[in-house]
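All protein chains of the complex are present and in place, except for one that has been dropped.
We just call them A, B, C, D and E in the order they show up, numbering each chain from 1.
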Amino acid sequence: MTNPNYRKEDVLVEALPYIQQFENTTFVIKYGGAVMEVESLKEMISQDVTLLRKIGINIVIVHGGGKEITGLSKKLKIETKFINGQRYTDESTRDVVQMTLAGLINKDIVRRININGGRAVGISGIDAELIKAKKFNEHDLGLVGEIVDINSGLINNLLQNGYLPVIAPLGVDDMGVVYNINADIAAGNIATSLNAVKLVYLTDVEGVKLESKLISHLSKSEVQKMISNKFISGGMIPKVNSALGALSLGVQKVHIIDGRVPHALLLEIFTSEGIGTELVNDY
Amino acid sequence: MTNPNYRKEDVLVEALPYIQQFENTTFVIKYGGAVMEVESLKEMISQDVTLLRKIGINIVIVHGGGKEITGLSKKLKIETKFINGQRYTDESTRDVVQMTLAGLINKDIVRRININGGRAVGISGIDAELIKAKKFNEHDLGLVGEIVDINSGLINNLLQNGYLPVIAPLGVDDMGVVYNINADIAAGNIATSLNAVKLVYLTDVEGVKLESKLISHLSKSEVQKMISNKFISGGMIPKVNSALGALSLGVQKVHIIDGRVPHALLLEIFTSEGIGTELVNDY
Amino acid sequence: MTNPNYRKEDVLVEALPYIQQFENTTFVIKYGGAVMEVESLKEMISQDVTLLRKIGINIVIVHGGGKEITGLSKKLKIETKFINGQRYTDESTRDVVQMTLAGLINKDIVRRININGGRAVGISGIDAELIKAKKFNEHDLGLVGEIVDINSGLINNLLQNGYLPVIAPLGVDDMGVVYNINADIAAGNIATSLNAVKLVYLTDVEGVKLESKLISHLSKSEVQKMISNKFISGGMIPKVNSALGALSLGVQKVHIIDGRVPHALLLEIFTSEGIGTELVNDY
Amino acid sequence: MTNPNYRKEDVLVEALPYIQQFENTTFVIKYGGAVMEVESLKEMISQDVTLLRKIGINIVIVHGGGKEITGLSKKLKIETKFINGQRYTDESTRDVVQMTLAGLINKDIVRRININGGRAVGISGIDAELIKAKKFNEHDLGLVGEIVDINSGLINNLLQNGYLPVIAPLGVDDMGVVYNINADIAAGNIATSLNAVKLVYLTDVEGVKLESKLISHLSKSEVQKMISNKFISGGMIPKVNSALGALSLGVQKVHIIDGRVPHALLLEIFTSEGIGTELVNDY
Amino acid sequence: MTNPNYRKEDVLVEALPYIQQFENTTFVIKYGGAVMEVESLKEMISQDVTLLRKIGINIVIVHGGGKEITGLSKKLKIETKFINGQRYTDESTRDVVQMTLAGLINKDIVRRININGGRAVGISGIDAELIKAKKFNEHDLGLVGEIVDINSGLINNLLQNGYLPVIAPLGVDDMGVVYNINADIAAGNIATSLNAVKLVYLTDVEGVKLESKLISHLSKSEVQKMISNKFISGGMIPKVNSALGALSLGVQKVHIIDGRVPHALLLEIFTSEGIGTELVNDY
Partner (left out) sequence: MTNPNYRKEDVLVEALPYIQQFENTTFVIKYGGAVMEVESLKEMISQDVTLLRKIGINIVIVHGGGKEITGLSKKLKIETKFINGQRYTDESTRDVVQMTLAGLINKDIVRRININGGRAVGISGIDAELIKAKKFNEHDLGLVGEIVDINSGLINNLLQNGYLPVIAPLGVDDMGVVYNINADIAAGNIATSLNAVKLVYLTDVEGVKLESKLISHLSKSEVQKMISNKFISGGMIPKVNSALGALSLGVQKVHIIDGRVPHALLLEIFTSEGIGTELVNDY
């Protein structure tokens, strides 16, 4: 992808057709991993989401925080254990997850966006019982939850009043037990419940690759074939699975893009070619 | 003014502080004269106002159309007569004014903005008796009117529903008589009634000049001195007089800028130095 | 139809059942031709529509202006050419149409209604892209357009805020090209999109006639038979065709009435027998 | 006052300037006495208030019912006693008042208006504690109350939803004791609390008279002089006193008109000369 | 049913699950008969309904008044005649019904609730033509009506503005004729039209009994069997028939409870066992 030089005023004007296209639609943006560790990237993402909000797109952010959770666990001498790539979550770990996600990372994202005028409000799946969950029961992962329902009322209230919701992926059941929820899956479920037109995964890879070549466009059936052929694996699995679910339930496009590229979001939205991999329904 | 080159995504992000500053405020833009005759300028102004609307600024356009009026008058063999720089307006001329402003120019501005997604609606001072007027009576100018009152209800309705009002400067009295109204003065009165933060005159001069040097900043008292010293004259007089009136009644800044510069509006709003002459209250 | 004499207060009271019947419904009124040339008729129609608006009927006016267009064309030495009764519209003619309809006639109707307190607002099909059109392509008529879609949002906004929309029948396509649109057809399409209960053609004939006898009531199938038997022809064709379309798509009644009768609209609405021809669906 | 003959459609149109003048204003109409005993008058008043409501005037009716109260008292063998022209109200009498006003007369007025489409809702000063009262204590009148406060919230709610409130003049204190309230005074207080432009007393006299000549216009100071000179007396006293109070507190005009004239209300509103006596503030 | 003793603060807290369950739902409460004659019961019911309103339940009251009607008829020497348990209603009787229900009882219930802060508003089926009726024609009962339609607009308006509607069961036809309506049936129809979750009959019996044993729970089919077996008879018939109708049309539960038990309503709502008989749909 080239970055040609522009005259300032021309660039602004070139944004017009994209504004026209996306005005009053909803994007859900999942944001986490390595992208979160580089100061300049955090700053740029804050600017990007604020800009998208200002031109009339409803932006909802769902964030992760795996490395910070592991870091705090270490400092508190709590053992970190992964089973099939998922964090086993005992009660101490769940508290670490809650402190890190809802306390540190959520508020850090919020304050950065607000410096740019973005009116962010940080909430978690616990607030107004936004993410109703139950114990994950395929195999025992302690307090890892799976999503039962999304109560999108609070998100819609915040969007209608011009706020930008930033959501920490925690869940809660009817008894008030708090669960650790996979952020990729939460983003997919929230996008579905909001009838979002786009779900964007800001990752630390270039996109979906086949034989180390980036694939820029994939249909649902192509993704399914790649999964069954094991061409997709690891942390990419919950993303593409959530993507497939979201596409089935009304989300128009899912993007897996490289958050390490400066202003990756703006490049994806405001250029015709886009970046990363775009997943769409079959026709 | 230099036009440095930028990277596309950086330009968009640099707009953020200006968006933050002007969101939900109202700008009234007067637009006419030579600017209206260059196809590319008309196109760029349409893009500029649409962009400003999309980022949350309430835009109201007031337009003139002197040359086109004279042109149609000639074709219809109606004599054009100016008294102290103002068009003597008999009934035939008033019909030409009405046809040109409300019929041709107003709709031409509207259709150009709408191609860009700007949701423009063209109205005149006759509609909903927006500009209440009476016969100008300093000396006889026929059906030239002076403004008695602005009924801003219709403009506010359109703005609240996301439309961009484009206003042809005609006035009407209680008997239904239609008057030709000076567009510069109409823009000033409308800006005042809407409590606009900015009133922008997009002209075909660089701004207010003293000994052929552009003055970039003027306070009310400095303007008054320049007028009484006859350093300001001709078509600039109704602009600065309306500017002074608007500043007295709550408008924060009046800008007289060069509409011949490509994307002059964006340069004025999105750069720290601005262009042209800016008029402000004394402190 | 006789015009018996009444006591003032009794007349007002006799209006009650009609008010009860039509409150909060929508009427679309097409108005043009000879009716537009008689000062007293113009005055009376302004009073009538204002009165209907005041008693709670949503009134939308669509106007024509053929004679005035031909008149201005002549003055400007632009040749007028009709093909199958439709005006061939080259670019110069289109500008004449636009000036006459949106500039002169539209604003003249508006100012007359407003003298009576009717809160009229004049717009055209160009404004907010109200009438989306494309080139008419049955045979070449230049910039004559056929209607692709009616965006009724702006009309509904104006009605909800108590305004009386007056619409000049111009259309616009995605590229911003402006088209001349048949006013009778525009009225039919607008009535359909607003789910109007009545569409009224104020014409300069008594109604639909058979062997020079006025027919006061016609069903859809009777009209179709009359068309195929060539008992209906000329300028009546677009009216009855639009009427048939509107009736198919939800409009309850179409009236073709004689606008030359003083206060024809009031007589139609407030008397049990009505005037002119009424077209209804078959049962 | 003559009743010239009119053509139906002209009469309707002549109503326009009055509609324009009174649209969206509030009238309080007091209605009682002999007017209530003539079937045709009751019918006509129902039509008149419905018509006024339909053309956009907020109508509130306050009614009396003295003769019916006396009638029912007689049948129930309850003695009727008047002290200084006011009904001494023991508990049995208060129940008779409540049954007659809130039960019989209020609902009779309501049903008549609703036949004409007027959407009347009958309430009393007890409902939502609309008329807060206390025991009248100038001299002992039993359960006769004087008004402490008007809670106009319910009336405004009904008006905003398009209803026509009909109010029985009963009051209630903090303990829930129900009082008999003078209808003329209630009407004056309600008009004041609603900031009505007109308060109309539909009486069974021609208006205020001096030496048996009807006076058509009186200023506040003229009325005060007439009272102190004892030119005004009897049942006219609470009317003019309430009128003076209402005029002091913002009501623009009070009319005392002859309800026995057919359609007296329409004649008052829709003719330039009006009928009866009009009371206004001094200037 | 036992009445254990509680600590004040615990009782309040135990109400929470019931509040959570019924918040924002609608209850229709029929109230009449012997319950209305005991001062302390009237006081307690006023408190109960106010409390239910305050915790977020939409309460609508429908009341009867048979004994009071008979009482007033006697005093007025109007003969009372019952046919198959229904009051034959000639014109004099209808007036007595109207005075008693809309004048005396309705306002008495209203004022009692308002002392407790309940914002009650008393209306009848005549107001805004809330209960559209026609002459009962199974056999001649004079002006006894059967319900044709419920116009619930006014009730919904009052509920949305925080009022508590109290409804006198009178009906009106298109000609404005007023009918006496059975209160039990009116309550059932109103509950259906409001899509109420509960319809409660506050009666002067313990509930539905079989062989003098109270049955606490009955399904629709069980009730139908009891009716056909004549185990249900007398005044219980219109209650259970209205109950069956309401259950068929969306009401979830109907309760027939003993209004002579102090605070019967609160006991029914806020205890798990409830009191009286509860009727539900079959599954």
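Convention: a contact is a pair of C-beta atoms (placed from the backbone, for glycine too) under 8 Å apart; a residue touches a chain by one contact, two chains touch by 3 or more.
Just so it is clear, the model here is predicted, and its values are computed rather than measured.
The hidden chain, counted over the whole complex, makes contact with A, E. From the set A:V62, A:L101 or A:L141, the residue in touch with the chain omitted from the display is A:L101, counting the whole complex. Considering the full assembly, A:R112 is the residue among A:R112, A:K239 or A:H255 that touches the omitted chain. When the full complex is taken into account, the listed residue touching the unshown chain is A:I126, out of A:V35, A:I126 or A:I147.
Touching residues on chain A toward the chain that is not drawn are 72, 75-76, 95, 98-104, 106-107, 110-112, 114-115, 119-124, 126-129, 154, 157-158, 161, 163, 170, 172, 174-176, 178.
For chain E, the list of residues touching the undisplayed chain reads 3-17, 19-20, 23, 44, 47-48, 50-51, 54-56, 116-117, 262-263, 266-267, 270-271.
As a convention for this text, only the chains that are shown with their structure count from here on.
Between chain A and chain D, the least number of touch steps comes to 3.
Once chain B is removed from consideration, the other chains connect through touching into the groups A | C, D, E. Greatest centre-to-centre distance from chain D is found for A, with centres as Cα means.
Interface equivalence for A-B, evaluated over C-D, B-C or D-E, points to C-D, where over half of the contact pairs coincide by residue number. One inter-chain figure worth recording: chain C and chain E are separated by 54 Å, centre to centre, where each centre is the mean of the chain's CA atoms.
Distance from the chain D centre to the chain E centre is 35 Å, each centre being the mean of its Cα atoms. Residue positions of chain C touching 2 or more other chains: there are none. Taken as a contact graph, the chains are arranged in an open line, each linked only to its neighbours along the path.
By the document's touch criterion, interfaces exist between A-B, B-C, C-D, D-E.
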